[in-house]
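And now, chain A:
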Amino acid sequence: MLTTQWLYALSGCLLLALGLRSALLHPALLQRILAINVMGSGVFMLLIAIAYRGPGMPPDPIPHALVLTGIVVAVSATALALALARRLTREQPHD
Partner candidate 1 sequence: MTDALIALVALPLTAALLALLLPRIATALVIFSGLAITASAIALLYGVNTAGALHYELGGWTAGLGIALRADGLSAILLLMIALVMFAASVYASAYFGKASERAQFWPLWLLLWTALNALLLSGDLFNLYVTLELLGLSAVALAALSGKHAAVQAALRYLLVGLLGSMLFLVGVALLYAGYATLDLATLTQVVKPGPIAWSALTLMTFGLLLKTALFPLHFWLPPAHGSAPAPVSAVLSALVVKAAFYLVLRLWLDVFADIVTPTAANLLGVLGAGAVLWGSWQALRAERLKLLAAYSTVAQLGYLFLFFPLLLALPPGPARDVATGGLVMLALTHGFAKAGLFLAIGIVQQRSGHDNIQELGGMVQRLPLTTFAIALAGVALIGLPPSGTFLGKWQLISAAIATGQWLWVAVTAIGSLLAAAYIFRILGHAFGNQPYPHQAVAVAREEWPALLLTLTATLVLGLAGAHVWTLLENGS
Partner candidate 2 sequence: MNSATSLPLLVILSSLLPGLVIFFLPEGSHRLRTTLNLAGAFVKIFLVGVLIWGVFHGQSYETRWALAPGLDLVLHADKLSLLFVSLSSVLWLVTTIYAIGYLESSPHRSRFFGFFSLCVSATVGLALAGNLFTFVIFYELLTLATYPLVAHRGTPEAIRGARIYLTYTLSGGMLLLIGTVWLYAIVGQTSFVEGGVLSGLSSEYHTQLILIFALLIAGLGVKAALVPLHGWLPEAMVAPAPVSALLHAVAVVKAGAFGIVRVVYDVYGVTFASELGVLMALGIAAGITIVYGSVKALFQDSLKKRLAYSTVSQVSYIALGTAILGPIGTIGGIVHLVHQGIMKITLFFAAGNYAETLGIHKVSEMNGVGRRMPGTTLAFSIAALGMIGIPPVAGFISKWYLGLGAVEAGMAGWVLPVLILSSLLNAGYFLPILYRAWFRTPAAVWPDEHIPAARFETHGALLWPPIITAVLALAAGLFAAAPYSPLEWASLIAQREYGL
């Protein structure tokens, strides 16, 4: 339904904004990494909303492909970020 599409899109943008705010303002490392993941989720929701083609129609596969790629990238990037963060905190135990 049309309102569902807009709901997805708007909440996607909201998540994006919230994640951005947190990533920029939170000094703690783990929070920053999570915030970027939240941003990612926001973008994915936006893309899912874009994939909607109308009632009863199959959704557009291309944005879905983008989402899947994005998820893979986000997972790998988060893994790398966490590994680096762990390396940092191992030397200075706080956080």
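Quick note on the criterion: a contact is a pair of C-beta atoms (placed from the backbone, for glycine too) under 8 Å apart; a residue touches a chain by one contact, two chains touch by 3 or more; residues count from 1.
On how the list was made: all candidates are chains of the complex that A comes from, given by their letters.
Values in this document were obtained by computation on a predicted structure and should not be read as measured data.
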Candidate from 1 or 2 that touches chain A, complex-wide: 1
Candidate 1 contact footprint on chain A (complex, rising order): 16, 20, 23, 29, 32-33, 36, 39-40, 43, 46-47, 50, 62-63, 65-66, 69-70, 73, 76-77, 80-81, 84-85, 87-88, 91
